[in-house]
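Note that one protein chain of the assembly has been removed; the remaining protein chains are unaltered in position.
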Amino acid sequence: MRRIVSIIILIIIAVGFIFAFSKIPFGKDKINVANYYIKKGIKQTGAVNIVTSVVLNYRGFDTLGEVTVLFIAAVGLGAVLFVERKIQKNMDDKEDKTKRASLILRTGSRLLFPLILLFGAYIFVHGHLTPGGGFQGGAIIASGFLLMYLAFPKQRINKKTSGLAESLSGLIFVGIGLLGLVFSGYFLTNFLPKGIPNTLFSAGIIPIIYIAIGFKVGFELTGIIDDLLERSR
Amino acid sequence: MSGIYNWMYYIASGGLILIGLYIVLVKTNLIKIVIGLNFIDTGINILLICIGYVRGRTAPIFSRPGISPANVVDPVPQALVLTAIVIGVAVLALALSIVIKVYQHNKTLNVTKIKGLKW
Partner (left out) sequence: MIFQLILIFIMIILAVAASLFKDLINAVVACAAVSLITSILFYFLQAPDVAMAEAAIGAGLTTAVFIIAIRKTERYEK
């Protein structure tokens, strides 16, 4: 009964999709507001990658909100999965002996872990020149930590240090925005010199904020995985 | 035959959204429902990116001097989807943590057997 009703509902939604999509021509020029960003973006922000300049300069306040949503989701996960420490240690002692990763995984992840961290750092330092940036680099760093968690199940990251780095990078983001307010009157203004486009030291505050976002996203996602592994049960 | 090429990305996004909605409406397993929500998320991301696509143009990165400003695709949906993906995984982890707590309380993942939800 429920299956039939839901299939009827889905058919109605599909007909609505067909009507809506037939009004949107695929592959035609529909660019309105972005023409301004494309034409003046390099001169105004100094970043060659227009997506980066939209994320951090024209809509930087929006990105601050997104980072806040990420932080609140991580805090909510920690609050939902909160357990007492004593119960958990008893559980750990019982199932310790069976969990041990194979030799290939342990050696390979020990070899690959610094390279993954280096690649993530490269991605978020070069965010204004090549595809990539803080969000992608942070995700790559978090997947490197995930590899270490798979290879060495007993070892954990230091929660105090990672929390400190995370909050410091969030504070750097807000602090740079407040400095823009001090120097030129608007929150998150690009007040540093723009430099020559297509070089590493260009685009003013954009690389600094992207490095901060990279650290924040990386430690945030690592903390989510750590909470899921440790706190539940 | 060129009609299918104009429609294929719309078919991909609409198909993913419909499959996700079907899983959410019909299945009773909680983790299956979260998988359906993940499909809806992916379908909407494909839809937004393919609205910003312009045929025959290149990515909005002026890394070579030959690329002119009249020859790039729309960067605004890409910036939107970029942050939406990262938010998506955090919210997904939050949903799965709630699923784990529900399992610890009720010892089942079947929605129809959880009596505490009914009122």
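Order of writing sets the labels: A and B. Residues in every chain begin at 1.
The rule is short, and it goes like this: contacts are C-beta pairs under 8 Å (C-beta built on N, C-alpha and C of every residue); 3 or more make two chains touch, one makes a residue touch a chain.
The structure displayed is predicted, hence computed values, not measured ones.
Among the residues A:Ala34, A:Val51, A:Met148 or A:Ala203, only A:Val51 touches the chain that is left out of the figure. Residue-wise, the contact with the chain that is not shown comes from A:Leu146, picked out of A:Ala14, A:Leu146 or A:Ile208. Looking at subunit A, the residues touching the absent chain are 49, 51-52, 123, 131-133, 135-136, 139-140, 142-143, 146, 221, 224-225, 228-229, 232-233.
Touching residues on subunit B toward the chain that is not drawn are 4-5, 8-9, 11-12, 15-16, 19, 22-23, 27, 29, 31-32, 34-36, 38-39, 42, 45-46, 49-50, 52-53, 57-59, 61, 73, 78, 81-82, 85-86, 88-89, 92-93, 96-97, 99-100, 103, 109-110.
One rule holds for everything that comes next: only the chains that are shown with their structure count from here on.
Computed centre separation for the pair subunit A/subunit B is 16 angstrom, with centres defined by C-alpha atoms.
Those residues of subunit B that touch subunit A in the complex are listed here as 6-7, 9-10, 14, 17-18, 21-22, 25-26, 50-56, 59-63, 69, 72, 74-76, 78-79, 82-83, 85-87, 89-91, 93-94, 96-98, 100-101, 104.
On subunit A, the positions that touch subunit B within their shared complex are 2-3, 6-7, 9-10, 13-14, 17, 21, 24, 26-31, 33-34, 37-39, 42, 48-51, 54-55, 59, 62-63, 66, 69-70, 73-74, 76-77, 80-81, 129-131, 133, 135, 138-139, 197-198, 217, 220-221, 224, 227-228, 232-233.
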